[in-house]
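Starting off with a structure, shown below.
One chain of protein is taken out of this complex; the other chains stay put.
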Amino acid sequence: MRRKPNKKGGLLALMPLYLWTLLLVVFPMGYVLVMSFMTKNDQFGVDFILTLGNYIRLSDPSNMNILLNSLKTAVFTTLLTLLLGYPFAFAMSKRKKSQRNLIMLLVIVPFWTSALLRTYGWMLLMRSNGLLNNVLMGLHLTEKPIQFLYNNGAVLFGMTYSLLPFMILPLYSSLEKLDNSLLEASRDLGAGRLRSFLTITLPMTLPGVVSGCMLVFVPSVGLYFISDLMGGGSGMVLGNLISYYLTTGRDWPMGAALSMVMVVLTFLTMGVYRRFASNDSLGVF
Amino acid sequence: MRTLKRITRGIPGLYLLLILLLMYLPIVVVVAYSFNAQPKGLMWTGFTTEWYPALFQNRQIMASFKNSLIVAGWSCLIAGVIGTLGAVALSRTKIRSAAALETVAMLPIMTPEIALAMAFLVTFSLVGLPSGMLALVLSHATFCIPYILIIVRTRLTGLNPSYEEAARDLGAGPVRAFITVIVPLIAPAILSGVLLAFAMSMDDVIISFFMAGPTSTTFPVYVFGKLKTDVPPTINAMCTVTLGVTFIAVAASQLLRSKGSNT
Partner (left out) sequence: MNEAPLLSLEHLTKSFDGNEVIRDISLDVHRGEFITLLGPSGCGKTTTLRIIAGLTAPDSGRVLLSGRDVTDLVPNKRNVNTVFQNYALFPHMNVERNIGYGLRVRGENRSEIQKKVNHMLELVQLSGYGQRMPSQLSGGQRQRVAIARAVVVEPDVLLLDEPLGALDLQLRQQMQLELKHLQQQLGITFIYITHDQEEALNMSDRIAIMYEGQFEQIGTPAEIYEYPRTRFAAQFIGQGSLFEGEIQSIQGDTCQVKLPSGTIQATCPPMGATIGERVAASIHSERIRYDIAPQQGFNLPAKVLSHRFSGSMLRTELQLNAGETITALGMEAVSELPPVGSDVYIHWLPRHCTLIKDS
């Protein structure tokens, strides 16, 4: 019996994925791209009149403000998660193997569970009549309740909290792969702990740092429900804006244009990520 | 000073503990409050479990929870089949455009959810698909597929090819070899991916917000809406239950992955 080349079977198995991706990923995203060039009409629909107007309107002060705020929030969130996450990942990598696995599990499980519900938990804590204020007043550390929520700081805090694991995991993955004998060689040659860290550990874990930053930066402009809940009206990010245009704003093309901004941002960071990080330094999977 | 050294040596560990505590603090708070007799105030007025039965009696909550389960169930099923077939095909294919397909299939988890939500919204509107259960399932399945794709793919690349060769060598045809040898070995990975997808679907807020219809709200969307308006006393109990379900799914998913990854 002749051997059949296995291409046919392979192609068949690939079909479902191919078709699904085509119909439900490629087409919708393409349609959004097209829509970003259309004009809205009065009944919550679109006219097929191509225009660059939506993109031009991006530079309106109201939009620009939010765009810039998004950028600010994203950058600060990234920095904060890096500052908090690196020591964590570092301390984690020094532990015994069994402890490391446990810590990993403890970090991963909340990572995958609802950001919404965890944010709600912080709301409970930080409200005017929340637990934190009650404790502070009970200890007579303050007279009136402190306004923890509904400001930019709260949004930043919420974002940092939710996205911290995204930073920790790739950092840890990178630190774990570090060959300890390199550090020992450095100490042996006379370098102190700080110097060894700065000249050996830091540069060699740079891919992890880049991964982490990429993984935090993009979502922080998209997780608008955090800015909603923790910030009230302040601290709006790009996601809030898109949501607005999709609902009360009734301007799909505008929303599409903003979506495309987001998608471009995603592609850019993905490109940078690909350049710096190898396939599995995500550590997420 | 030896004691100073001792103290500084303990600092990293303390830091780990501190951050971990912070990570779990809001969760603990929500769970704790679900047992508070007066959940809206912050005073702890007494332990009670009354909110849980009340939860089950609230029709709206139960309906939205049921919807979440149905959507998650269908989504992870569809994603499981398509994702597994895709992962297997991708790991063996010699077609060059396959790499491109893989990247594109991963887009749903790389793109911010709001952009995805918009894409689905406008596309479904174009083809006349109303918001509702079908729209929910289609959109959820789309972002669930990448999870399964990655996990199964990773498992497959780590799988020693000589198992399949041995099965063929002993007389099994390609299909039989696949079913009797490959599938049992990747089953934990498939299950792990499905569980993770289930959790992701259960927790999804943004996409569900735009895809849900008037009668087909999912639980997270319901909670999100309530959080901004009036907060019913049962809300903490609601959150605790959801947290519990997804926690278990995710923990199981992780354990499955670490167990089955050394052949």
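The letters A and B name the chains in turn, as written, and every chain counts its residues from 1.
In this section, contacts are C-beta pairs under 8 Å (C-beta built on N, C-alpha and C of every residue); 3 or more make two chains touch, one makes a residue touch a chain.
Remember, predicted model here, so these are calculated numbers, not experimental data.
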From B:A100, B:L126, B:A166 or B:I248, residue that would touch the chain that is not displayed: B:A166
Absent-chain interface as seen on chain B, which is shown: 160, 162-163, 165-173, 176-177, 180-181, 184-185, 263
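FYI, only the chains that are shown with their structure count from here on.
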Euclidean distance of C-alpha centroids - chain A vs chain B, Å: 17
Chain A partner contacts - residues on chain B that touch it in the complex: 12-13, 15-16, 19-20, 22-30, 33, 41-43, 81-83, 85-86, 88-90, 92-95, 98, 101, 104-105, 107-108, 110-115, 117-123, 126, 138-139, 141-142, 145, 149-151, 154, 174, 196, 199-200, 202-203, 205-206, 210, 220, 223-224, 227-228, 236, 239, 242-243, 246-247, 250-251, 253-254, 258
Interface residues, chain A side, partner chain B - complex: 6-7, 9-11, 13-14, 16-18, 20-21, 24-29, 31-32, 35, 84, 87-88, 90-92, 94-95, 101, 103, 105-110, 112-125, 127, 129-131, 133-134, 161, 164-165, 218-219, 221-225, 228-229, 238-239, 242-243, 246, 252, 255-256, 259, 262-263, 266, 270, 280, 285
